[in-house]
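Every protein chain but one is kept in place in this view of the complex.
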Amino acid sequence: MRAAVIHGPHDLRVEQRDEPTMGSGQVKVRVAAGGICGSDLHYYLHGGFGAVRLKEPMILGHEIAGTVVEIGTNVPDVQVGQKVAVNPSLPCGTCRYCQQGLQNQCLDMRFYGSAMRMPHVQGGFCDLLACEATQAVVVPDHVSLHEAAFAEPLAVCLHAVRRAGSLLGARVLVAGAGPIGVLTIAAARLAGAAEIVATDILDPPLAIARTMGADRTINVASEPDALSPYKAHKGSFDVMFEAAGGASTVLAGLELVRARGILVQVGQGAEVSLPMSLLVAKEIDLRGSFRFHKEFAMAAAAIAKRQIDVRPLLTDVVGLDQAGRAFELAADKSRSMKVHLQFT
Amino acid sequence: MRAAVIHGPHDLRVEQRDEPTMGSGQVKVRVAAGGICGSDLHYYLHGGFGAVRLKEPMILGHEIAGTVVEIGTNVPDVQVGQKVAVNPSLPCGTCRYCQQGLQNQCLDMRFYGSAMRMPHVQGGFCDLLACEATQAVVVPDHVSLHEAAFAEPLAVCLHAVRRAGSLLGARVLVAGAGPIGVLTIAAARLAGAAEIVATDILDPPLAIARTMGADRTINVASEPDALSPYKAHKGSFDVMFEAAGGASTVLAGLELVRARGILVQVGQGAEVSLPMSLLVAKEIDLRGSFRFHKEFAMAAAAIAKRQIDVRPLLTDVVGLDQAGRAFELAADKSRSMKVHLQFT
Amino acid sequence: MRAAVIHGPHDLRVEQRDEPTMGSGQVKVRVAAGGICGSDLHYYLHGGFGAVRLKEPMILGHEIAGTVVEIGTNVPDVQVGQKVAVNPSLPCGTCRYCQQGLQNQCLDMRFYGSAMRMPHVQGGFCDLLACEATQAVVVPDHVSLHEAAFAEPLAVCLHAVRRAGSLLGARVLVAGAGPIGVLTIAAARLAGAAEIVATDILDPPLAIARTMGADRTINVASEPDALSPYKAHKGSFDVMFEAAGGASTVLAGLELVRARGILVQVGQGAEVSLPMSLLVAKEIDLRGSFRFHKEFAMAAAAIAKRQIDVRPLLTDVVGLDQAGRAFELAADKSRSMKVHLQFT
Partner (left out) sequence: MRAAVIHGPHDLRVEQRDEPTMGSGQVKVRVAAGGICGSDLHYYLHGGFGAVRLKEPMILGHEIAGTVVEIGTNVPDVQVGQKVAVNPSLPCGTCRYCQQGLQNQCLDMRFYGSAMRMPHVQGGFCDLLACEATQAVVVPDHVSLHEAAFAEPLAVCLHAVRRAGSLLGARVLVAGAGPIGVLTIAAARLAGAAEIVATDILDPPLAIARTMGADRTINVASEPDALSPYKAHKGSFDVMFEAAGGASTVLAGLELVRARGILVQVGQGAEVSLPMSLLVAKEIDLRGSFRFHKEFAMAAAAIAKRQIDVRPLLTDVVGLDQAGRAFELAADKSRSMKVHLQFT
């Protein structure tokens, strides 16, 4: 079978690998669609991010959907031929975080296509994947596998929204209109936010932001002062989601969020020179949000019911054999929102 | 009557002022004890802090206790001769924050001895004070007025503890063993923390930290590696209170607090170059805590019942006429924990 | 002007009253639409409910919308001719509950058309109403005044949903498909519930329940066992809203809600013989929900944006002069969901 393997910066190769073998409790999935995520891009462009660096060749990919082609022993609930979104997260279930229900903080996490541990955990950009049956979340036939492959990034955003508590009736600011930003908009809308303002420095993603539910979009490059009125009376937004990864965005957020407001950092985030005195005076709550757990099934269900329609995000579909071109496309934010590899 | 008036950096004068007049709903208090707080010191040493600068002469002081000497009309619950701790905080009661029960974030706050608004709100370092009866919290006779004057800084710390949610059974780190740090230790103990570790760079305050309830104290200047074992398994502390105002303390906290842990910044805090990626990966919750509201009455009650015994903090008592010497003493952290002015 | 005045059980009279005079901060509203609520019906059918009994003639009505016809002094934000939903709730703003942000629990509440206090607070079923400008929530012109009159019952349901915390991704049961039940369905959908099951003993309201967002409806009279599978594994629903007012519904709920689940009682509720041992063993959280405060503005906004389309609820519109017939219609649950009085 084929696999998209990263060997180093700009060295992505489509290679032949042995087909995976299956164990008890597992299923084999023929992968159909794979979304290129920001972390995939970091491996491709820079060989890693922060302290996470590539130390050996690794199959990339963790936004995966496909069709079940084989079922192992002790798998009661899945059938061959069913469409599945594949949850790339495999927590141990027994460490102190798992036993507290915080599986995304598992001390022994195995997450597809991640160089955090050694040997690296191989990813899902390959023709065939053997995974735990619990990782394969069935979606109905009317959902395309490209839609299903959005379950992973949507799960990240649903988790971020849940980190903020109830959004019902809230005024929300989403900074950054990349895939995580616009799916956070959709998730905040699903959660009942009353008003959503979205910002970015490019117009095309802001158009998609409006499609996904933003009430107002602001290009902070071309309208640098448009947010200022929201700073009045100690700030206007109950919750801000920072999905731009910028230091200046966080600093602006401290002024835009109301006193006792919540600022959720989604995605890796920058190094920020943070004035703690402002955070103190307004008693702001700055929260990190990382990956997801039960939100994966929530995301698959929301996509299946079209409570959230993810299709406006898919800007390009590229065959696996042209993986390099797909990654170059994905790197161009002015042109691409989400690029999918097509396997079959 | 006499008042301690700050005119500029190192220019503190004991001056004569007219006795205050009283309105309906007010009481007149003969001030007996006044604690020198960090913000008083900032006015004395630097003429202000951050964006808050002295623009006209101002009576300092907001840690005040005394005896009621006169009662206005429409004051049913106070008697002449009663001891009171004076709450220096006077929110408007009608703004959107007050109507949400967030009076400490009042948009029209009048807080004693603060240059935040113009004209400045005069403070309580004076012989006689006319205040709203609701600001005068009666304490029983067996409590000294020096103890009662600790109600204000203790209220700050009870508020900080409440910002962290329930501490029952929690492992807590308190960084910084100044007055706010050691009262936070006492407040965390009162709230049922299972284990409290306190840090500072000086030994004398750490001795008081132990008296106030720390299970273990660490001088991070002389034992720089003693905290390292607490970093294992994504961190050990459920909650950290940063009361040192240091950037390095916050950064260390990100590693010492467990995943999903809470880091409460009490006091003004430094400018911190914060790696958001770590805050994200561990999903840490960084919360500011500012002043107090209903915690003032809680603090007075805890002192009155000696649930918290504040007496170990009082290192010096200096007559008002020597106010300058009192401030110099208060500025020497190696020698003084809390310095009180004595009025009568 | 005309007013619909209740004098005793089944004694509702349309009478002439003096036009109201206005004070500072008030506006005068020409009432156009008035919804008949369950409590209005109780006054009409029984002269009250529980301990609340009619002791003098009272204008009924608290689901009111109309057009501003006159503006008092000190009212900056409203214009003559604007459409408004009228908030029937007027808390004092200063009692201990108001100052905690719990205005719906105000100790000195004035709520339109309520016999809780003496003299009774007159209601809004009259041609002209003078109210505080803060009670008049402007809605855009494209919204009909019949829609706007749903702001009040929708506010009750948004409050109930907020009492349950975040519903994002939750499995929800709504028992009872009267106006409160079906608006709770809509509110739970708005809040991101993943699955909503609704029950009633009549089919017509269940049809409206489906329109308002229920995924599945069950007629528990004709399908008495259909809920049983939801009892497996200590129960299936994260949250149940009891809007049927039945004792048996609450008892069934204890088995249908999962361990640590939440059961919110909306509406007055019955006397229930509650087995505390089951509530204990499953650690169920049984919460009362009463009226609303800031949810009124949220409701008006959700109606204005058609985030919730309330129009399927309006089964009858009857002119004020036939108020008695309107009440008889409203009392027939098999036929009517919501009956509106028409004033102009």
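The letters A, B and C name the chains in turn, as written, and every chain counts its residues from 1.
Heads up, the rule we're going with is that a contact is a pair of C-beta atoms (placed from the backbone, for glycine too) under 8 Å apart; a residue touches a chain by one contact, two chains touch by 3 or more.
It should be emphasised that the depicted structure is a prediction, and the values quoted were computed from it without experimental measurement.
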| item | value |
| --- | --- |
| Touching the absent chain when the full complex is considered, from C:80, C:107, C:221 or C:317 | C:107 |
| Touching residue (missing chain; options A:27, A:75 or A:98) | A:98 |
| Touch with the omitted chain, as defined above, among C:121, C:148, C:284 or C:337 | C:284 |
| Chain not shown: contacting residue from B:22, B:251 or B:301 | B:301 |
| Interface residues of chain B (partner: the chain not displayed) | 158, 161-162, 165-169, 187, 190-192, 194, 294-295, 298, 301-302, 307 |
| Contacts of chain C with the absent chain, listed as residue ranges | 49-50, 96-97, 102, 104-105, 107, 163, 233-234, 250, 259-260, 265-277, 279-290 |
| Residue ranges of chain A at the interface with the undisplayed chain | 93-94, 98-103 |
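As a working rule, only the chains that are shown with their structure count from here on.
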| item | value |
| --- | --- |
| Chain whose average C-alpha position is farthest from chain C's own | B |
| Chain centre separation (chain A, chain B; CA means) in Å | 43 |
| Chain A and chain C: spacing of chain centres that average the CA atoms, whole Å | 39 |
| For chain C, residues contacting two or more additional chains | none |
